[in-house]
Structures are given as C-alpha cells and as structure tokens.
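Data first, discussion second: the structure below is written as structure tokens.
In this view, the complex is presented without one of its protein chains, the others remaining in place.
Presenting chain A:
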Amino acid sequence: MKVSELLLHPAECIALVQFKFVRKPLFSGVGAGRETADLARCRELLRLTSRSFAAVIMELHPELRDCVMLFYLVLRALDTVEDDMTIDDAVKVPLLRSFDEKLLLDDWSFDGNSPQEKDRCVLVEFPCILREFHKLRAEYRDVVVRITREMGNGMADYIEDEQFNREGIQTVAEYDRYCHYVAGLVGDGLTQLTVLAGFSSQELADNPQYFESMGLFLQKTNIIRDYREDLDDGRVFWPKAVWSKYTKEQDGTLAEFASLENTESGVFCINDLVLNALDHIEDVLTYLASVHEQSSFQFCAIPQVMAIATLALLCNNAAVLQGNVKIRKGTTCWLILRSRTFRGCVEIFEEYLREIRGKVPVRDPNYLKFNVRIGKIDQFIEELYQSNLPEGIQPRKTPIYLKVSERTKYDDKVAPTIQAEQQTIQWVLVTCGSLVAALIVGYLMKR
C-alpha cells in the first residue's frame, strides 16, 4: 500500500480507517473454546489457501460459517488436482470424476501433487476436512457433494476436450459454459446453502439464472482482468468469437493485442467483453435483493460491488493489455462499508455504470450498445424503488419492487449501526483536526 496513493484519495483513506478500526464485524470467527483441533486446523488451511476469503468467511453467521469454509476447502482441493500439471491425465481425470465419492469416506487423502504445489496440504490433510464435513447437516452435505460432482465432471470434460485445449473458447455460449463450471456452480452451491438456512428466498434456489449470473459476473471480470497473466501462462479464456472481430492479422491470435501498435483494437475487445458482462447486472441486483440475513447479504454483495468497480477500471484501459490492474485498497474498504445495504449496492452500481459510460469513446464500435445496455439497467433500477412518480400515482407492485421493499426493511435495521460508525469517524476527524490545529497554533505562538 502506498501512502501517497491514500493521500491522493482522502475519502478512501477515511474508509480504510473506518474499516480497520471503527467497523465491528457482525460475527467473528472466535469459537470460545468449542473449537475442535480439526476445526482449528481447517481454519488454518483456509488462511493458508486464501487469506482474503478466510476473513470474509469468518464474518458469516455461525449457521453457515463452517459449512461454507468446508465447501471452500473441498473445492480448493478439487482445484488443486485440476491445476497441477505434473499429475498425469490418466490419474487426474478419474480422480476428478470420482472426487464427490471421496466426501462419503471417513479417511481419504492424496499425496500425488508436486512438492512445489503450494496448496497440496489441503489434499494431504483431507481426512481432517472429512471429519468436520461429516458433522454438517445432511442437507448441507448433499449440496456440497452435488456441486463437487458437477464441477469435477466439468473439469474432467475440459481436460479431455481436445478442441478446447487446442483452440480455446470459441463462442460466447462456450464462454458462458466455461464460466458456469468455474463460478456458476459455486453460486449454485452457496445459494442452496443460504436458502436451506432460511437466509434467502426459495425463489433463488429455483431460478438458476440468478445464481448463474452471480458467478458469471465475477468470473468474466476476472477473465478480462487477467488477460496478460493468462497470456504469459499460455492460456486463453477470451472467446474467439469476440476477439477475432478485432485482430488485424488474417490468422491473428490474442497475443496480437499485447503489441503496442494493436492497443486500440485490444481496448475495443476489452470493451466488448465488459459489455457482455453487463448483461448479468439485473440478475445480480435481483439476487442481492432476495438475501435477507445480513452476514450472508454482505458475503454475496462484497464480491459483486468489487467486480463492477473492477469492470469500470478495466473499461477502455490499455494497461490491461500490459499487466495486472486492480482497484486500490482504499476503494475496497469504501466498497465494503457502502455495500452493507441493498440501497448502497445499487448506488455503487449506478456510479460505476456512469463511469463506464463516460469512458467508452464514441469511436468504439459498441458505443451505442453500451449506452442502450446501461440505459436499460438504469430503467431496471428505477423500477426497484419507483421514487420518481408524479403526485398521487401509486408504485406498480411488481415482483422486483415488492422484493426490494422487503429488503429495505433489513437495510433499515443496519442503518443505525452505519450511522453510529459515521458519527464516530466524524468525531475522530474533528478531534484530530482540532489537535493538529492546536499544535500548529502553539508552534506559531512560540516563534
């Protein structure tokens, strides 16, 4: 973190202070001594494999915390098998396809990862995960098993898909399908868990489009952002149907965009992919409006608002073609603080959509499409609250309007906490300001 960066963005600096010192998590991970050695080790495995995700999971409601942690570790284990290029496919594919069956065992582990594989501990110590997994509610276990089976089979299918491995993703439909296996399934699993816990509307479990969009919005954002990193690793995830519109060579490849002379066409391609990702926003907002337990809401909302902030950063940004771009730490804190209410999430989306619209140049081939798409999202947002009606006209009681009205009740419960924090931070600012002023005056008086 750069101090100069913080000083250039004082609002984010304040958000950072508020986030670290003033905000109180809804729930913390401390188990007050009830924690078993296995559970403690699982938490440690979580921290070892994903520090940021560990922090988020620990703030979940106790009903779901351990389950989500174990779900994460199981998928991490699966991913560790899939990612390891030193494992022969003859071993890897059957293991991926049967990985869900391992969850039914009491004692299974895997020692076949390369010593350099940093997450191999998850597989070596899998028995520890299994012991805690079996303590979960049967319905929760069923969800994890199903998702593991579908994801394992999906991974195996891609490994065996010669065309995919030779040519990469061809169509936008294939792009969506790939993102489904990588992220849509995770959204599916988490959705079923929150619904089973009674924290979200049953409707979310019954309508795949909503949780699919939650997963795909995040994954597409990552795929766009990781262009250079993936290229350097010899991987391609941008769909050919999109990037081939912008390559100049007859048999051009994605690598073409990394050359400085092809920056403009590369940027147009980035924008085209950003436009595609915007198709998920209505579903994302509908999903968030359907989550009523507060810690689950924040768990779902934080990645989504960070994704829209990232998309705004990626949009029309040539730096994506040359390296890694990511949002500032202060921005992250500001987003987390602001996304604790649904209204806050909507405002964040509106602000970043406005930023995206301002960034797309007229000469971009998708200029009007961006405006139409964002206009449509704006219209959708207007229907959530219907706050611009003429006098005497009643809001239309549409399903989404009623859902948002319900969610607003939960927003109102959180509001006093947020206000108290803001008062504290203001008090601190005034006090610090007074102190600094007093010191300056005292110093001047001495001279």
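Please note the rule applied: a contact is a pair of C-beta atoms (placed from the backbone, for glycine too) under 8 Å apart; a residue touches a chain by one contact, two chains touch by 3 or more; residues count from 1.
Operating definition for what follows: contacts and distances are computed from a predicted model.
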| item | value |
| --- | --- |
| From "Sterol-4-alpha-carboxylate 3-dehydrogenase ERG26, decarboxylating", "Protein transport protein Sec61 subunit beta", "tRNA methyltransferase 10 homolog C" or "Mitochondrial import inner membrane translocase subunit Tim8 A", the hidden chain's UniProt protein name | "Sterol-4-alpha-carboxylate 3-dehydrogenase ERG26, decarboxylating" |
| Contacting the left-out chain in the complete assembly, out of A:Arg41, A:Arg228 or A:Lys376 | A:Lys376 |
| From A:Trp108, A:Tyr158 or A:Tyr367, residue that would touch the chain that is not displayed | A:Tyr367 |
| Full-complex contact with the absent chain, from A:Ala90, A:Ala138 or A:Ile393 | A:Ile393 |
| Those residues of chain A which, in the complete complex, touch the missing chain | 354, 357, 362-363, 367-369, 371-372, 374-376, 378-379, 382-383, 386, 388-390, 392-394, 396 |
